[in-house]
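Please see the structure below; I have some questions.
A single protein chain has been omitted; all remaining protein chains appear in their positions.
Right, chain A next:
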Amino acid sequence: MTAIDPTAHLTAEQIEELGRELDAIRDEVIAGRGEKDAAYIRKVISAQRKLELVSRGVLLFSIFPPAWLLGTAGLSVAKIMDNMEIGHNILHGQWDWMRDPKIHSTTWEWDHVSPADQWKHSHNELHHTYTNVIGKDNDLGYGIMRVDEDQKWHPFHLGQPLWNFINACFFEYGIAAYDLELGKNLHKRRRNNPEFRARAKAVGRKIRKQVLKDYVIHPLLSGPSFLTTLAATFTANLVRNIWSHSVIMCGHFPEGVQVFERRSIKDETRGQWYLRQMMGSANISGSRAMHFMTGNLSHQIEHHLFPDLPSNRYAEVAVKVRALFEKYELEYVTGPLPKQVFSAWRKVFRLSLPNKKPEVKTPDRQQELVAA
């Protein structure tokens, strides 16, 4: 938490007015949703499936290096599309309005070891409701890292650059463990909780299926290309994991992003909720291809304001949202991917050490706003 509250200049009325202006942006998109949007997601899903089929087909011949390269690249992109633009966004209910039972948050399952329903709870419900609230939003460091000065330092944090690197490589397993709240639940008393056991079993089943598919069935189907297909799938999963980890780190970790104290969200109004999402998220700038490959999470600020708007609309929404940032004199944290990734990693390194200065307790945001 920064010592100076960057929203201190706003009055309570201004914050509510900001909320109304954001509601208007949301209503406009909802009123305009239609055929083109539906065609978009269907096209992306169909393209992803074709790309995966072709890539897996090419990998049957991965004993030949060019086929290995081509197939691995294609499979990596297909897996990224599945998780980012398709899975993440469908599981947010962004496409529920189409009433297509096959493209719906209640039925979708993704190429990921964390079962969709568990991820929806930890991500949609906990992270999106309590964005960047210390103690409520486990995404702040995923329970293994310290990403804000206000979080207590522990010698364990000395290793956090390493933890973060390992987490990046095996990100989907990290997410599964995180969704299970493994750290908390492995304590003796909780281990036997039937609800936790059922969820752990579901994760186990999902892992078994995913591993069997990627590391047994497809390599076996490749016959003489068994080992090269195995290596290709491992590489594709690694690429997908590192990519999604990087994109997701850019959402809330770069310098300039605010975190909040638990008590600051007591009796939070709609306007204040919006403001917290605005100050607690960061974007990635770049080309259309870049936005697509991040699943439009490059528009993290817009996504956090409107998590259920179709992802293909975030780009146009971003223009209006940015104008509101300017109008209300707030900092819109954004930058190209390398810069944002660097900024997030620098924070991981910096906070692996205890704070240089003694911890300064910052005034409660809420109280300051009321006072203003």
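Here, a residue touches a chain if its C-beta (ideal position, glycine included) is under 8 Å from a C-beta of that chain, and two chains touch if they have at least 3 such contacts; residues count from 1.
Keep in mind that, in the parts below, contacts and distances are computed from a predicted model.
Chemist: Select, from "Ferredoxin reductase", "Transcriptional regulator", "Glutamate transport system substrate-binding protein" or "Altronate dehydratase", the UniProt-recorded name of the complex's unshown chain.
Modeler: "Ferredoxin reductase"
Chemist: Taking the entire complex into account, which one of A:162, A:186, A:217 or A:353 touches the absent chain?
Modeler: A:217
Chemist: Which one touches the absent chain: A:16, A:96 or A:316?
Modeler: A:96
Chemist: What residues on chain A make contact with the chain left out of this view?
Modeler: 23, 27, 30, 33-39, 46, 49-50, 53, 92-93, 96-102, 104-106, 109-111, 120-121, 124-125, 128-129, 206, 209-210, 212-213, 217-218, 221, 273, 307-308
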